[in-house]
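For this view, one protein chain was removed and the others were kept in their places.
On to chain A.
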Amino acid sequence: MASIHLTHMRSALSMAQHALNTNETPVGCILVHPVHGIVSTGQNATNETYNGTMHAEFIAINSLLSSCPCTLPKTQDGAEIPLGTSFKGLDLPERLKVLKQCSLYVTVEPCIMCASLLRQFGIADVYFGASNEKFGGTGGVLDIQSSNGIFTDSDREKKRQGKREVLVGDYGVSGGWLREEAILMLRRFYVQENGRGEFFPSSFRSPLMDDEVWGLMYETAPEPRAKKERVLKLEVKPLGEKDKMSASTEKLVVEEVLSDRPNGVEPTIMSREKLRAERKHSGGRQGVDKGLQVKKSRQLKDATESGINGRLERQQNENLKDVD
């Protein structure tokens, strides 16, 4: 099962490459329908449109829901991404239904805006590559995919225990797919510099890049450097590396994650697949499975994505508890 996700993520990455070639922040995505296959693709278009909201997810949804044919992207070796064709004759209401059954594969975690967009349109699942701790909406900053993010801060403990009802619009999220490739893509963009940087006042040098990439760059470049000083760094810290100092329980989860992680894919994802399969077999247990799923992804997130922040937050929560 994991290989199909990797295949789809490679398609998303080729969209990101396409963006990079056209001086856009290299974030790419595809929408995959269980029957129709790949129904749409998208890449960031903030530079072209001068509109900071034109993220890849918007472009992909627009392309699916518009009757106008979307521009066919090329993969890195020049072959076209094979778009499903059987849905071509569908009208808008039917396309909206198709969208609700789609999974999104996106190279970088959807931002809070896009996470909400996906929620409101009713996406089925999201698979992403690199996570975004600066403004990610599916785990980075907020968990929009579950209960519109209301539990992100207030009720971590409860959520971890899975005692949370599943609301309409909630969708599954799984991160870390080809994460290294996604980060390298962003770094290449950083090195080549946003061509439009010169138009803006100095305080806004490379502003759009800053929007998209800054959160992913900070591992390597805490301060913006002059372009000539920028070097493409090829190493990507494995997930969980920065978590070395964390509590022992978290370490266990990290080790569990790192012990069996072929090509940047956590075993959590695999176990999640198992959960999905089970869910299919026993239709009535959806809620429970979802809860487990949430719990699992929560664990993963705690252990890997938000290492230090997470710890601080828990400390803070404990402090608050003490006050009570």
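Convention: a residue touches a chain if its C-beta (ideal position, glycine included) is under 8 Å from a C-beta of that chain, and two chains touch if they have at least 3 such contacts; residues count from 1.
In the analysis below, contacts and distances are computed from a predicted model.
**Student:** For the complex's missing chain, which UniProt name, "Vacuolar protein sorting-associated protein 20", "RING-type E3 ubiquitin transferase", "FA complementation group G" or "tRNA-specific adenosine deaminase subunit TAD3"?
**Tutor:** The missing chain's protein name, per its UniProt entry, is "tRNA-specific adenosine deaminase subunit TAD3".
**Student:** For a quick check of understanding: of A:7, A:21 or A:66, which residue touches the chain that isn't displayed?
**Tutor:** Spelled out, the listed residue whose C-beta touches the missing chain is A:66.
**Student:** Which is it among A:11, A:116 or A:131 that touches the chain not included here?
**Tutor:** Missing-chain contact among the listed residues: A:116.
**Student:** Going by the touch rule given at the top, which residues of chain A touch the chain that is not shown?
**Tutor:** 49-53, 58, 61-63, 65-66, 68, 92-93, 96, 111-117, 119-122, 133-135, 137, 141-142, 144, 148-150, 152-154, 199-201, 204, 207, 210-211, 214-215, 316, 319-320, 323
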